[in-house]
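Removed from the display is one protein chain of the complex; every other protein chain stays in position.
Chain IDs A and B follow the sequence of writing; residue 1 opens each chain.
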Amino acid sequence: MRRRFRLRANALIGGTLIGVLALVGVTASLWTPFDPLRINLRARLRPPSDLYWLGTDEFGRDVVSRLMAGAGTSALVALLTVMSAVVLGVFIGVVAGFVRGWLDRALMAVNDTLLAFPGILLALGLMAVMGPNKWGIILALGLAYAPSVVRVVRATVLSVREREYIEASRVIGNSEIYTMMRHVLPNCTAPIVVLATSMFGWVVLAESALSFLGLGVPPPAPTWGNMLAAARPYLDQAPWLSIAPGLCIALTMLGINLLGDALRDRLDPRMAAA
Amino acid sequence: MLRYIIRRLLMTVPTALLVAIAVFVLLRLVPGDPAQLMLGDTATEETLAELRRQLGLDQPIPLQFLYWLGNVLRGDLGRSITNDLPVLPLIVDRFRVSATIVVAAVVLASIIAVPAGMLAAWRQNSPGDLVIVAGATLMLSIPSFWLGLLMLLLFGVKLGWLPVVGYVSFAEDPGRALAYIVLPIATLTLIEIGVVTRMARAATIEVLRLEYITHARAKGVPEGRVLWRHALPNAFAPTWTVIGLILGNLLGGIAVVETVFTLPGLGRLLVDGIFARDYPVVQGCLLFTAIMYVLVNLLVDLLYPVFDPRVTAE
Partner (left out) sequence: MRRAALASLALLLGAAMPAVAQSPATLRAAINADIRTNDPGVNRDGNTDAVMMHVLEGLVGLTEDGDVGPLLAERVAVSEDGRSYTFTLREGIRFHNGAELTSADVAWTWRRFLDPATKWRCQSEFGGKGLTRIEAVETPDPRTVVFRIEKPTALFLSVMARPDCGGSGILHRDSVGPDGKWKGPIATGPFRFGEWKRGEFVELERFAGYRPLPGARDGYIGGKRAEVERVRFVVVPDPSAMKAALLSGSLDVVTDVAVDDIAELKRRGDIAIDLAPTMGVNAILMQTRDPVLQDVRVRRAVAHAIDAAELTTAITQGTARPNPSIVPVPSSYHGAAHDRRIAADPALARKLLAEAGYRGQPVKILANKRYGSMYDAAVLAQAMLQQVGMAAEIEVLEWATQLDRYLKGDYQMMSFSYSARLDPALNYEMMSGPKATQPRKIWDNPDALKLLDEAMVVADRKRRGAIFDRLHEMFLADVPMLVLYNGVDIAASGKRVKGYKGWAAGQPRFWGVTLQ
């Protein structure tokens, strides 16, 4: 009884938080109270008021508007990163698990290398090569997180490939690719969804951490990460500047984690009874 | 056993080599060169060329790589471009700082989180469980640098209890050393508590469902004993893997916390090296981190059977 209640509560709170994020992210450009890039030097570092609900930053830009625009960028970066990590990871994982042999060993060697490779340098290098924009960071973080997907997918593929129905599919003359798509991949869905959900949270965090170190999505386009980084000198003087984006990141993470728990409980058969 | 260890150690060689090549190529692809950064806006063509020659940067890149690799195989990671110090002692020195903090934080987090997670699992779906899970999820959701900054502001500036910048090594003055690293450790600990609690809880729930626990309970073994003797050892094993992973990841990702608290650690060395295009330092740091990561995971795997008698390392 309690368990079901908690599941519902998790899904509800998490879903609401992420739903609001998605909604704001998609529609932000339509209804921000101010232009998020518009500077106003006469209204620098204003504390929260009727006009500026969460105050203004060091260029007199409205914090609410920037948070809304930042939600879009942060969510987009996270979403695309997770998608690219999943696509890449599934592809490599399935190939490695299904083909096996030397290709598998080579792929896993590269995979383990990437796992041992700090994302910071990957991000910096790729952003420098691709030009400083969100695509660089998406590619970099996508590459950094793909190896975890590869591991999960490969493990799942290895565990199901010898099952009878796979064998049966082969015996009745279905092609390898068809078998893979039709019978093997669906088995990976649950773990991937669970992993992707937590990954979404990691990317939001990673993007803000990279921005904090000066390696993230470059300003003036707002992301929560670079807003936090820019707010640091004013921590004492204008605390709303750091509290607001920090809180946004934390709430998003909370939503993701709750939603992830609910999804895990539903999808991951091992955890179903928990 | 020994053969297993040797095989695992040998497996680090291709990983390390791949890391080395990847780092080398990536670094050379990044625009900006150390000579320019050192000379800044006062650089002239002649002084730039001269400095590049001194640093060996005028050689073809494959040659630079082979030269570097040859030195690495002899145990020489080269000298830092920015301050001309040998890289290996520099890394070891900085690593000591990072390792102190990471290990302390992971140990503290485990001491708090493993019992908490087990407790939550044992009283699954009770209000207590709810509180613990909510707390863990909350901590998991807070960005570490944000938490670090807020703590710095509160304890360092507003209350003035702890020093805000600097670092004193334990060898020098243990009391003062503690004052400097207590905040970074606390920050990391709070963040990691979230992860470990959740893992410990999930693992324990799984173990508690197993038959032998039901048996033990049916035989009337006291609940405390069930938990302590039967559940803990088995639930701790998967948690241990997660702790190992955290340890490895933290070493790579500690730069942020070191930046907030201005600690002379490995992460900071790496980030500064990247900004200064200090090739030998960046290459050395990454190679070192990659090898550490592999070793930590090896250690975790070797210790796994200690916690989970059902599994042998091989």
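Quick note on the criterion: a residue touches a chain if its C-beta (ideal position, glycine included) is under 8 Å from a C-beta of that chain, and two chains touch if they have at least 3 such contacts.
What you see is a predicted model, and the numbers here were worked out from it, not measured in a lab.
Within the complete assembly, B:178 is the residue of B:11, B:103, B:138 or B:178 that touches the hidden chain. Within the full complex, the residue among A:100, A:170 or A:232 touching the omitted chain is A:232.
Considering B:167, B:236 or B:288, the position touching the chain not shown turns out to be B:167 (whole complex).
Mapped onto chain B, the interface with the missing chain covers residues 30-33, 36-48, 50, 54, 82-85, 90, 93-94, 149, 152-153, 156-157, 159-167, 174-176, 178-179, 182, 259-262, 264, 268-269, 272, 275-277.
Within the entire complex, the positions of chain A that touch the omitted partner chain are 38-39, 41, 45, 58-59, 124, 128, 131-132, 214-215, 218-220, 229, 232-237.
Note that only the chains that are shown with their structure count from here on.
Chain B has its Cα centroid 21 Å from the Cα centroid of chain A.
Of all residues in chain A, those touching chain B in their complex are 2-3, 6, 109-110, 112-113, 115-122, 124-126, 128-129, 201, 205, 208-209, 212-214, 228, 232, 235-236, 242, 246, 249-254, 256-258, 261, 270-271, 273-274.
Taken in their complex, chain B has these residues touching chain A: 14-15, 18-19, 22-23, 26-27, 29-32, 124-126, 130, 137-138, 140-146, 149, 153, 157, 202, 205-206, 209, 248, 252-253, 255-256, 259, 270-271, 274-275, 282, 286, 289-290, 293-294.
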